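Omission of a single protein chain aside, the complex is shown with its protein chains in their original locations.
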Amino acid sequence: MYSEKVMDHFQNPRNVGEIENASGVGTVGNAKCGDIMRMYLDIDDDGIIRDCKFKTFGCGAAVATSSMATELVKGKTVQEALEITNKAVMEALDGLPPVKVHCSLLAEEAIHAALWDYAQKHDIKIEGLEKPKSDISEEEDEEDY
Amino acid sequence: MKKLIYLDNAATTKTAPEVMEAMIPYFTEYYGNPSSVYDFAGISKKALDESRETIANALHAKENEIYFTAGGSEADNWALKATAEAYAAKGKHIITTKIEHHAILHTGEYLEKLGYEVTYLDVDEFGVVKLDQLKKAIRPDTILISVMFANNEIGTIQPIKEIGEIAHEQGILFHTDAVQAFGQVPIDVDEYHIDMLSASGHKLNGPKGIGFLYIRKGVKIRSFVHGGAQERKRRAGTENVPGIVGLGKAVELAVNTMEERTAKEKELRDYLIDRVLKEVPYTRLNGHRTNRLPNNANFSFQFVEGESLLIMLDMDGICGSSGSACTSGSLDPSHVLLAIGLPHEIAHGSLRLTLSAETTKEDIDFVVESIKKIVTKLRSMSPLYEDFIKQN
Partner (left out) sequence: MKKLIYLDNAATTKTAPEVMEAMIPYFTEYYGNPSSVYDFAGISKKALDESRETIANALHAKENEIYFTAGGSEADNWALKATAEAYAAKGKHIITTKIEHHAILHTGEYLEKLGYEVTYLDVDEFGVVKLDQLKKAIRPDTILISVMFANNEIGTIQPIKEIGEIAHEQGILFHTDAVQAFGQVPIDVDEYHIDMLSASGHKLNGPKGIGFLYIRKGVKIRSFVHGGAQERKRRAGTENVPGIVGLGKAVELAVNTMEERTAKEKELRDYLIDRVLKEVPYTRLNGHRTNRLPNNANFSFQFVEGESLLIMLDMDGICGSSGSACTSGSLDPSHVLLAIGLPHEIAHGSLRLTLSAETTKEDIDFVVESIKKIVTKLRSMSPLYEDFIKQN
């Protein structure tokens, strides 16, 4: 069902855990399937993401996308991190089954939520960042039957 | 391939070697169409009759009350749709439960669109239908009560005899989806007042793609598949002779081995349940503690998501299933787990393990250790667990 990359990130998730006194923490849930993802960011004074950790309650795709998202985010500037889309995460994982695309949205949203938290705490404005929804649930096209 | 511990026998089972052996000649040797005139086709015809007899005997029914279908779903669809059609003049109200298989639930929804009314009964925390609610639901225009014999997810066995009695006192037809129960528990259609009963071959070590609907003589029934004169003109289509032979053989085996097999399964199941409940904290057993299918165990592990659990078990060679939204096409968690009152996030972490005659104590020991390891790992990754620990 999943690609080798997804299975690798699921079996050996990178950067699981918590960051104490993190610069920003974001928790998002997917009302549609009831899954939850939390992302911790450690951001230095130059606005570079030094460390990133996650915890996820969710399916294999949710775990793998969390793991991949932390990899992609590390070392990036805040602005660069903001541009990481769920599509980029999926591509980095060699794709996801169609029913699992929504899981990758969790990762994108979790990054945004953590960045939002960082911006709030440090009273800065990040260009292009909007207040994240706590619940993401995107309409999928159901075929009629 | 590494050793496989297959504990998903409620999803489907291995076709028994005896069943295979019985079927094979009907593919390549006695392949005649039972409807044909010549002697060669008589062999196929005879095989059908024998299978029908075996199945009828298993239910204490008569041979001409067994109608072969392509499986449990078709039997369920047929029972509901044809009864609705045949008895519409009497009324358009049907009673069923919230924990039926989708083959019943979605057919119920379809009938609702056609103008029928369907009452979906609640169940208690163990998954048992409430008989007083059933009695209250009955109306003068109720034409059918359909309650599954045993639930496919949590294994709870319903008080079928009591339900049958209530139905018959009121002159209402009683259908039961026995896809999970048939071959696992003794069934007597007369004693239980069952008018229609669905079953499926692949759940009892028979082949996939074959099942049957028992229809009591006297029940007005319409065809679901129209066409040729097969199955006493009730179900058209060239008979799946090998499938029917295989089903007959599987039923014969299931009946003959039932006592010994299910006693052994129960013992192992209880051993599994006891160890898991004792050794994995924040865990609950879903379904009824004793009134459950001999081979079914269903757990919820708090703070853990089902699909992740299944994939990790799979990496240890263990096949199980989950009522988690993430494993099904739809994104809603199991309607059964919600019906017994579990909140979404706990319903998410459910694991169903269903044993077979081949399951050993060593298998169970291995599985318990694997569960312990995986649940610990997943909890360490779970934001829900983190919150819980911090709050306590």
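By written order: A and B. Residues from 1 in each chain.
Throughout what follows, a contact is a pair of C-beta atoms (placed from the backbone, for glycine too) under 8 Å apart; a residue touches a chain by one contact, two chains touch by 3 or more.
Because the structure is predicted, anything quoted here is derived from the model rather than measured.
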- request: For the chain that's not shown, point to the residue among B:K92, B:H175 or B:H202 touching it.
  value: B:H202
- request: Specify the residue from the set B:K62, B:H102 or B:K130 that touches the hidden chain.
  value: B:H102
Full-complex contact with the absent chain, from B:S35, B:N256 or B:T376: B:S35
- prompt: So which bits of chain B touch the chain we can't see?
  reply: 4, 6, 8, 11-15, 17, 19-20, 24, 27-28, 31-33, 35-41, 69-74, 76-77, 101-104, 106-107, 109-110, 200, 202, 207-210, 223, 225-229, 233, 236-243, 307, 310-311, 313-314, 319-322, 327-330
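In this section, only the chains that are shown with their structure count from here on.
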Query: If you average the CA atoms of chain A and of chain B, how far apart do the two points sit, in angstrom?
result: 39
